[in-house]
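Here the structure comes first, spelled out in structure tokens, and everything after it is commentary.
Here the complex is missing a single protein chain, while all its other protein chains stay put.
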Amino acid sequence: MDQVQDEQRTDAAPTDEANLITRLRNGDEVAFESIVSRYHETMIAVARSYVKSDDVAEEVVQEAWVGVLNGLDRFERRSSLKTWIMRILVNTALTRGGREARSVPFSSLIPAEEEEPLVEPERFRPPGAAFAGHWARYPHDWTTLPSEALLGRETLDVVKHAIEELPGPQRTVIAMRDVAGFTAEEVREVLEVSESNQRVLLHRARSRVRAAIERHLDG
Amino acid sequence: MIAYKFLQPDGTSPFSGFRWTLPEEGAPGQWVEAAVDPCRSGVHACRVSDLPFWAGRTLYEIELDGEVVEHRRKLVGSRGRLLRRIEAWDDDLRDAYTRACADRAHELAFSVSPPLEHWDAVVEPAVGGGPALLGFVAARIAEEISGPAAYRDERYKQASWLAGHLGLDG
Partner (left out) sequence: MAEPADHITCEEVVALVSDYLDGALPPEQVELFEQHLNFCEGCGAYVEQMRTTVAAVGRIREEDLPADTLDRLLAAFRDWRRQ
């Protein structure tokens, strides 16, 4: 049974997390820099779901980190550190309030129907045809490409850009799940979005990013 | 209990990538233990009737032990070891089976009036896709003509062909 491999994840295990918290409390700048780097992309993505511009999202993230530092002494580790950080972020985005924040539940931001299909229908044999629903032309085998094409700077930039262009809820879920490695349960805790809504958002987000990589590789 | 398992030529499972120890000179491979959690872990194997659905590159006889759960198109066991490679499943037999399925697909497509020409047009181009693909194509054309029972019946015929040519019981 295939599972997405986790080799890229280096999320803090419980003892690593305790270690990190101690270092932060001791004022260790290197520890702080590593943790803000690790979660920055994800926190911006999440903040952007609640506020209207990248600039405001940056400010919200900044404020959230101040909230994290101020709350560090009282953090009792009843949840994981990263879940706690994300909840502070969400609360910061919501309490910023006024005209700039959407103080609505995350779930209500999810549109009921996807506007356009995730793979163009012409790529499949049409309804009523022989073998309807099967590929008319096979997608390309990316494993034959040189590794730099898939792992290199250009492709990463394409991926980053594709994520930034996603609708807010999709961007948030793919950032939390696939960038930052939150589990489905942790995402549900932070965003209060159901398992099934989450799966739909993740599917749509991943599909769009795949399409962006494909367009890039096809030249 | 004795069952069958298709593996990649390098001895890995096509879906999990798990690397099996292969039988050598009459000695079985090592036992593999797994907790049975349907479709997520456990040792997967085929009954004879399942062979057409999982047709792959190399075929082994496998001994399953411990808890064995029967699923629609596979067995899942808590423990298994490879007993012997079924040498008869070689490139020549794969090609012969593929050709037999292609011929059967043509036969089916032209067994009705008007013939299913668009369905038939897929058959020869698909031959390069090998045994698993042509088995599906033939069964799917049977289904198109006579419904889901005909699909299952065609699969049963494919399993009988394989059992006969491979010298398997059941």
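The chains carry the letters A and B, assigned in the order they are written, with residues numbered from 1 in each.
In this text, a residue touches a chain if its C-beta (ideal position, glycine included) is under 8 Å from a C-beta of that chain, and two chains touch if they have at least 3 such contacts.
These numbers were taken from a predicted model, which means no experiment stands behind them.
Asks: Where does chain A touch the missing chain, residue by residue?
Replies: 1-5, 8-9, 27, 29, 32-34, 36-38, 40-41, 58, 62, 65-66, 69-70, 118-119, 124, 132-135, 137-143, 150-151, 155-156, 159-160, 163, 174, 178-181, 184, 199, 202-203, 206-207, 209-210, 213-214
Asks: Determine and list the chain B residues touching the chain excluded from the picture.
Replies: Contacting residues on chain B, toward the hidden partner: 14-15, 38-40, 53-56, 71-74, 129, 132-133, 135-136, 140, 143, 148, 151-152.
Operating definition for what follows: only the chains that are shown with their structure count from here on.
Asks: Taking the mean of the C-alpha atoms as each chain's centre, how many Å separate chain A from chain B?
Replies: Spacing between the chain centres: roughly 40 Å.
Asks: Mind pulling up the chain A residues that touch chain B in the complex?
Replies: That would be residues 1-2, 129-131 of chain A.
Asks: Mind pulling up the chain B residues that touch chain A in the complex?
Replies: Touch list, chain B to chain A: 15-17, 39-41, 116, 118-119, 121-122, 140, 144.
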